[in-house]
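Showing just some of the chains, left in place.
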Amino acid sequence: MDFVGSHILSVDQFDRGDVELVFRVADRMEPFAARQKITRVLEGAILSNMFFEPSTRTRVSFGSAFNLLGGEVRETTDIKVSAISKGESLYDSARVLSGYSDVIAMRHPEAGSVAEFARASRVPVINGGDGPNEHPSQALLDLYTIRKEMAARGATIDGLRIALVGDLKFGRAVHSLCKLLGRFNGIHFNLVSPPELTAPDDIVDALKSARHSVNELFRLEDGIRDVDILYVTRTQEERFPSQEEADRYRGLFHVNQHIYTEFCEPNTVIMHPLPRDSRTIANELDHDLDQNPNLAIFRQTDNGVLVRMALFAMVLDVVDQVERSARDVNWYTAKRDPGRT
Amino acid sequence: MDFVGSHILSVDQFDRGDVELVFRVADRMEPFAARQKITRVLEGAILSNMFFEPSTRTRVSFGSAFNLLGGEVRETTDIKVSAISKGESLYDSARVLSGYSDVIAMRHPEAGSVAEFARASRVPVINGGDGPNEHPSQALLDLYTIRKEMAARGATIDGLRIALVGDLKFGRAVHSLCKLLGRFNGIHFNLVSPPELTAPDDIVDALKSARHSVNELFRLEDGIRDVDILYVTRTQEERFPSQEEADRYRGLFHVNQHIYTEFCEPNTVIMHPLPRDSRTIANELDHDLDQNPNLAIFRQTDNGVLVRMALFAMVLDVVDQVERSARDVNWYTAKRDPGRT
C-alpha cells in the first residue's frame, strides 16, 4: 500500500511487505520513545484525537506518539460533548474537524463508523477501534512485539508456535492478529477457548487454506505446551448462557506462575492486549507473574508507541526526516530496559 | 478599537474599520491554516480553553488556531469539573485561572457570564459563546466568509443581497451577523421565518434606520430568489405552541438541491452556522447539496480558524511577527482547495 496520505482503517490493508515496512520504521523510533533523543519533525502539525468511547490507554498512546514526533494534540473524549448528539451527521463532523488538523485518530463504538468518517475527511484517519470491528494499531503492536520477542530468542515470525487463549469468538484483537500472522509462513496456532467461544470459521478456514497449522482446544493445559507465545485474553463471561456454565471454564483460563511453570516451555512469552481484569472473579492473568521476565504485556504497550509513531511518520511522509533533526535528551530519564520490563 | 490586550466579548465592539482589519489579518493567516507554512510566533504562550458547555467545533477551532500560531492549549471542558460547582465565584475562578495562561477562550451557558469573568481576569478573554447572548467569532467568520465568497464573484459586502432563513427570533448567530452587516452599505435583507419567529424589532429597526432594505417574509420560495447569500439556520421547532403548527412550516424551511435549482440564482452561496440537524424530522439543509460547489458551510468552519488566529494575533500583538518566523511545512498535507470545498 502507499502509506502517504492514506487512512489506516483495517489490517486488511496490510500485506506482509507493508507489515515489515511498518516494523522497520518502528525500530527507528526506539531512541525517541526511550527518551534518548528528541525529534521535532512534526513541529506545527496537529493530531485530532477523537475518542467517542473511553480508552485512556489507546488515547494517550496515540497522543504521546504524536508529541514524541514534535506535534500538537487536540482532543475530544466524550461523544456527549460532540455536535453529533445534536443530529449532526458523521459526514459533517468529518468535513469540519478535518479542517482543524493534519491527521485524525478516532475511536467510536459503532462498527464501520470510522471508515464512514474517513470517507468525508480531508486528512488521513487512523482507526483507534470501531466497536467490535477493527483496531489495526493493536494488531500491529502485538505482532511487532512477537517479532521482537522472537528475535531476542534468535527466531522469526515464520514458524512461530502461538497459543491464543480466551474468548476467541468476539475478541477483536485476536481476529486481527490471526489475520496478520496469516501473512507469514508456517504458523502453528493453538486456539484455546471454551467450546461456545471458538474462533469464527472464516478466520480458521483462511489460516488453514494458507497452510498454517490450526488446533482448536478447550483445556488450557492442552494448549499452552510447546508454544513460543502465550496470548491470553479475557473471557467475556457475561456472554455465557448461565453463570454455572461460565464457572465450568474459569479454572482453565486462569494463567498464573504455577500453571506457567508446570505446563509452559521455560521461555514462553506471555502477552495480553490489556486491560487485564484483576478482580478475583476474572483474573485471567495473575499478578504473581509480574516479576516473570517473559511477561511481555508492558513491552506490548511500550511497543504501541513505536508502532503509532511509525504510522504517523509514514502517513505524513516524514520517515526520513525523523533522525535528521534528532538531538539528545537533556533531562533525567528513568532507566528503561528495552529488552525486559 | 485597540485590539492589543483587549477582551473580545461582543460584536458591538467592532466598527467597520475593526471588522476590515480583522479580515485583512485573517487573510494573512491562510498559508498557515492551509499547512503550507508554519509559524512559531506564540511558542511558549498558553491559551486556557474553558468550555463550561459542550462545543467540540468551537473548542477545537480555538485550540487549533492557537496551536497554528505555535502556542500551547490547556483545556477545561466540563463545568462539573470546576471549583465553580463548590461555591466558587466567577471572580475567583477568573483571578486564579488568568494566572495560568496568556489568553482565555471561554464558553458558558449563562448570558453575561463571560463578560463578568473578563472583568476579573488579568489576561484577555475571548467570548466563545455565552448562552443566548453573544458569540462574536462566529459572526466574524460568517461575515468573513461572505466577503470571500463575494470577492470570488467580483463583488463586495456593500450592496449584498442576503436571505436569512429559519428561527430569526432566538438565533444568536443571525442577530450578530445582522449587526455586523449593518456596518456596511446598502444591504438587502430577506428575513425568512415563521411569523412566530421573526427577528426582534430592535434588530430590524436598526437595519432600517441605517438605510438597509429589509423584507420580512414567511415562505422560503419568496425569500430565496434574487439573493447572493442563502443563510440557513435550524428552526427551533420545540418552541412552537404545538407540533401541528410546527409542521405547517417545516416544508418551507427544508432547503435541498431541487428547491435551490428551482428558486435560487445559479451561483447563490449557501451558508449555515452548523451544526445542521440531519435527522429526517429537521433536515433544514439537505445532504443532496453536499456536492454543490456553492455550499460554503465547510469553508465557513475553515474560515473560523483564520478569524480566530487573527483575533489571537491581534490581541497578543504579534501580527507583524507571524510571517517573519514562517517556514515551509515538511510533512504531507492533503490538497485543500482554498476556493472550493
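For reference, chains read A and B in written order, and residue numbers begin at 1 within each chain.
Throughout what follows, a contact is a pair of C-beta atoms (placed from the backbone, for glycine too) under 8 Å apart; a residue touches a chain by one contact, two chains touch by 3 or more.
On a predicted model such as this, the values are computed, not experimentally measured, just so you know.
Displayed in place are 2 chains, all sharing one sequence; the entire complex defined by the structure file totals 3 copies.
Going forward, only the chains that are shown with their structure count from here on.
Those residues of chain A lying in contact with chain B across their complex are 4-5, 41-46, 48, 72, 74-78, 80-83, 86-89, 91-93, 95-102, 122-124, 315-318, 321. For chain B in complex with chain A, the residues that touch the partner chain are 35, 38-40, 54-57, 60-61, 63-64, 67-68, 70, 72-73, 75, 77, 274-279, 282, 287, 290, 297-298, 301-302, 305, 329-334, 336, 341.
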